[in-house]
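Missing here: one protein chain of the complex. Every other protein chain is in place.
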Amino acid sequence: MADISTAPTRLTLTPGPWAVRARRFSEIAKKVLSNPTTLIGLIIIVALLALAFLAPVLTTPNVPDPYQMPRDWGARDAPPGTPGHPLGTTSTGGDVFYGVLWGARTSLQLSVIVVSITVTVGVIVGSLAGFIGGKVDEILMRLVDVLLAIPELIFALAIAAVLGPSFGNIIFALSVVFWVKYARITRGQIIHVKQNEYVDAAHVTGDSKFRIYLKDVLPNSVTPVMVQATLDMGGIVLTAATLSFIGLAQAGLAEWGVLVSDGQAGISAGKWWASTFPGMMVFLWALAFNLVGDGLRDVLDPRTENR
Amino acid sequence: MTATADTAPAQATIPLVASVNDLRVHFQSRAGMVHAVDGVSFDIRDGETLGLVGETGCGKSVTARAFIRLVASPPGVYAGGQIQFWSSETRITGAGPVDLLAIPHRDMLDIRGDRIAMIFQDPGKALNPALSIGSQIAEVFYQHRSEELLKALGPNPSWIVRRAANQESMGFERFFLRFPPLRGQMAKLRQRVDRLVAQALAEVQIPNPRKIMDSYPHELSGGMKQRILIAQALACNPDLLIADEPTTALDVTIQARILQLIAELKERHETSVLYISHDLSLVREICNRVAVMYAGRIVEIGDTDEIFRNPTHPYTQGLMAAVPSATHKRGQLAAIEGTVPELVDPAPSCRFSTRCPYAVELCHSVDPPLIPVASGHGSACFAYADPHSLGVRPDELPSLDRRTR
Amino acid sequence: MIFPLIIVGTSIIVFSLSRVGGNPIAIYIEHEMSAEEVAELEDRYGLNDPLPIQYLAWARGVVTGDMGWSAVSAQPVTEALFSRLGATLEMSIFAAVVAVTSGIGLGTFGGARRDRLPDHLTRVFSISGASMPIFWFAILLLILFWVNLGWFSTGRSDPAIFGSITHPTGLYTFDAILAGNLNALRDAIWHLILPAVTLGFGATAIIARMMRSSLVEELNEDYVDAARAKGLPERLVLRRHARRNALIPTVTVIGLGFGFLLQGTVVVEIIFRWPGIGRWMADAVLRGDQATIMAYVLFTSVLFLTVNLIVDVMYAYLDRRVVLGA
Partner (left out) sequence: MGSTERSRRRRFWSGFAILALVIAACTGGTTTETTGGTAAPGDTTAPSETTPPDTGSPDTTSADTTPDTGGEVVNPGLYVHAADDEPLSLDPAQVAAGEAGETIIIQVYERLVEIGPGGPDLIPSLSSEVPTVENGLISEDGLTYTFPIREGVVFHDGSELTADVVKFSWDRALTMDLPEGNSSVLSDLVASTEVDGNNLVVTLNERNAAFLNSVVTAAVASIVSQEAVEANGGVEAGVVNEYFASNMVGTGPYTLTAWNRGENIQLEIFPDYWGEPAKLDVRIDQVADSDVRALGLQAGDYDSIETDPTFIGDIEGAEGITIFSGDFLLEPVHMGMNMNIPEGALPPEDTIPVDFFHDVNVRRGFNLAFNYQDFVEGAMAGLGGPIPHYLPQGMLGFDESLPQFETDLAAAEEAFREAGYWDEGFTMTVLAEEGGIFELAGLVLKDSMTALNPAFQINVLAVVEAQFDSAHAEDPFQYAAWIKNADPFADPAALFAAYIHPDGEWGSVHNFRNAYADPDQIASLVDEAAVELDQDRRVEIYQELAQLLFDDPVWLIPGNERALMAHRDWVQNFDMNPLWPRPSLKFVYFDK
């Protein structure tokens, strides 16, 4: 390639004062935003989040539990544009508009909770394995291998089926399934980073293992985890929706998956709205996070595979 | 003003292979236009070896790539100038010179690898790891010698074979090629190509070519790979061979051999060579003439011994001072303090003025042209300019006897 | 070799799933059964033994090919598994073909036009496949192509046509070929198209993005310029040189894609009435047929592992730079 090349090179956060790190971040941000598809993804995300946050303003929350669909048994299958039901109602008289908005909230809750649980657990386990190494590493990684051998959805399905379909159980099932990847990623990164000279240097200067871990190792392991987390934000909602389709969902919950599968029979008879709007939302949600995640991955580590 | 006018009245009689005239190659970047090559002019005479030296990033490789339009665009832009090329094969170019930057793409395809060949810096990277050596060299023959090859198959070979010989086959055609009668024809074709490939390899003194042909790059040593690349380059004995730091990636012992090989083959094939390097000592050994590049421009050009005996440009002098030897790798030019200036939308000035110990205001405000200092020897430094023609007082010109800082 | 270790681990997890919380014989329990009848059933299925014994019994069964009785299909599990496996494999294979071809196609198309509009479009397109709620998308396809256009139907075959055909392989397309019945072959393929496209579309993105990024990397390699310098037309530079090498790393994600397909079958088979193990699992989950769930999960993970193993070997073989075993 020409001496003066603009070919993308692998960017990873290098150690050093926060100033340096901050600059790297802004560089990365620039690169990420320069990709229109990522930008689109971000815009969609912002829009969806706005919906989620404005839900209590745009609709009158259902008492006592706003996450329950308000049902107007009198007005079933009302088409979009019906007064009081801008997007129509479901076959149980649930207001689709309400479902779409509070569904966004449900999805946000779900994905944020699950992601934060899984990232924490995964990073801790991965760090232990990667940093302590030896027997611990051996054992933990075998466990990870075992869990990775069962395809996500199927594992979640099996667990949720045993636990029963409450929102909490779904969260639990998803958490059990999704933490594994982070453990593997973190470990891989840490092992990789540990080999870099500056860690040895730190050793020489006699920093405590833990300090080194916090100061040098962890920050440099963040990026792939970040990517995976972004992708999972979408994947989790998609998986949850699939579980509800198969029949594992909390009754009457304002959740997109529930609405889609309830509304589907209607499509064939022309009542497309009950499942199309929530379906679109699931699609947009997953699409947006996948686009952003993909963009991030292109910039941060083009070759990482998510397993 | 062209380089020829300034630097080569004496040897004007020797025919030219190529003449670069005010070549400008720029790169689009977020910061702005990078003037990687900014008004470079020089000639390559028939049968000579011209060395193009300069530190990394000075634009020498870009210049070389410009010959066969290999500069990636985007972001690269050919911003001006011509590269005249006199081909011995009028088949492609017709009589007289053609402008390599202007000719249609397919003509360029015919020139690449046939009339102008290139050897790359890192033989390890320049070979496709997934293809056998034989097939990679064979590509050249299929691409440029298909007609001759087909003749051997008798009067009129099947169109499928013809397309195969031109590497235009579709999947279904490959299927038919497995069965008679095409099968026989293809076998014959392959046979002939293999013979050619074997010859090419033998020529670069590779023992047991047949065996090498079936091997893959990762099975071979660096030196071996470079030989193969050379064989590939000279396969169609081109008029011009561009060697882009062909020995940098090799270790010293092998370097010498490769250089010697290039020299020999050059003689045998009467090929002209454009030899790119940052390593003066190498250049001194094998080049008839040398052009020194700095920050996208040629600062000094002339016969090798002339330049080495009497370097006129401060930058060249700096290079000489930093006496590089074969053992040095990149970066030894740091002997000159300061760094290469930003090439983004540069203001008119001597590019070296930022580092030049003798620089005066003039140097900071005006571009110095190549000024003849001796026959066939030009230097882009106002120190040798004629004040009258520039309309300045003599003391406004820099003088290499008095440092300004 | 950790392969068997993982399998044992998986089997333990699977087993505990069915025992902890899960009622192994839920399916047989009807709500009007008396406690005695339930007890009788538990005894029949040896649930009164201590767990380790139960596990060993089950494990022995797995090894000897006796995994109990699958109530949802009223067959021995092993029988049911293998009678339905063909269907799922066939769909997965076709879906994989869709995913791989379209993935590689899109990836090449985008990578060759890096960061230009076509690249962005292909990226959005392939990613939208991975973001589509399959169950929703599939229904849309059915409405359009079944109800409104009447081009395709659900199910795996037209019983009228396939009634006469024996199933030596269990893959209807092959069976049709073996039977030399073109009409049946067309029927089989016809029923495959919608599910295969639905399923494959989901896995396209994984392959496409890998293909793209590795193609981009390859296009920056010297040998690509070297090829150009030989005078090869772009077509050849891309096909014979860049893409060939870009395919090698792409192979590594095929295993990943296969996992995606496997879990996709659960939903796709429900909607397209595909008599495969995916729907078998879904039924089992809803009706609590633990014997089936255990067999399915275990088998799927083994399959998944095997595929990944094969992929690794393939990779080692394809990539001349990797020496097997090293």
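When the chains are written out, they are named A, B and C in that same order, and each has its own residue count from 1.
In the analysis below, a residue touches a chain if its C-beta (ideal position, glycine included) is under 8 Å from a C-beta of that chain, and two chains touch if they have at least 3 such contacts.
None of these values were measured; they are calculated from a predicted model.
Among A:L108, A:A161, A:I212 or A:L259, the one in contact with the hidden chain is A:A161. The missing chain, though absent from the display, is touched by one residue of C:V98, C:A229, C:V251 or C:A295; that residue is C:V98. If you put the hidden chain back, the residue from C:L89, C:L140 or C:I177 that touches it is C:L140.
Contact with the chain not shown here comes from a single listed residue; of C:F15, C:W58, C:F260 or C:W280, that residue is C:W280. Contact between chain A and the unshown chain involves residues 63-64, 68, 71, 73-74, 76-77, 79-80, 91-93, 161, 164-166, 247-252, 264-273, 276.
Within chain C, the residues in touch with the undisplayed chain are 23, 26-35, 37-38, 40-41, 44, 69, 71-75, 80, 83-84, 94, 97-98, 101-106, 108-109, 125, 129, 137, 139-156, 158-161, 163, 183, 186-187, 189-190, 193, 196-197, 200-201, 204, 239, 270-273, 275-276, 279-280, 282-283, 285-289.
Heads up, the rule we're going with is that only the chains that are shown with their structure count from here on.
When the interfaces B-C and A-C are ranked by C-beta pairs in contact, the top one is A-C. Centroid to centroid, with C-alpha atoms defining each point, chain B and chain C lie 52 Å apart. Multi-chain contact residues of chain A (touching two or more other chains) are listed as 1. Along chain C, residues 222, 225 each make contact with two or more other chains. Contact residues on chain C toward chain B in their complex (touch as defined above): 221-223, 225-233, 236, 240-241, 244-245, 248, 320-321. Of all the residues in chain B, the ones that touch chain C in their complex are 65, 68, 70, 109-114, 117-118, 120-122, 125-131, 139-140, 143-144, 167, 216-218, 229, 232. Remark: chain A residues 1, 7, 35-37, 40, 142-143, 145-147, 149-155, 157-159, 161-163, 234, 238, 241-242, 245-248, 257, 260-261, 264, 267-268, 275, 279, 282-283, 286-287, 290-291, 294, 298, 302-303, 305-307 touch chain C in the complex.
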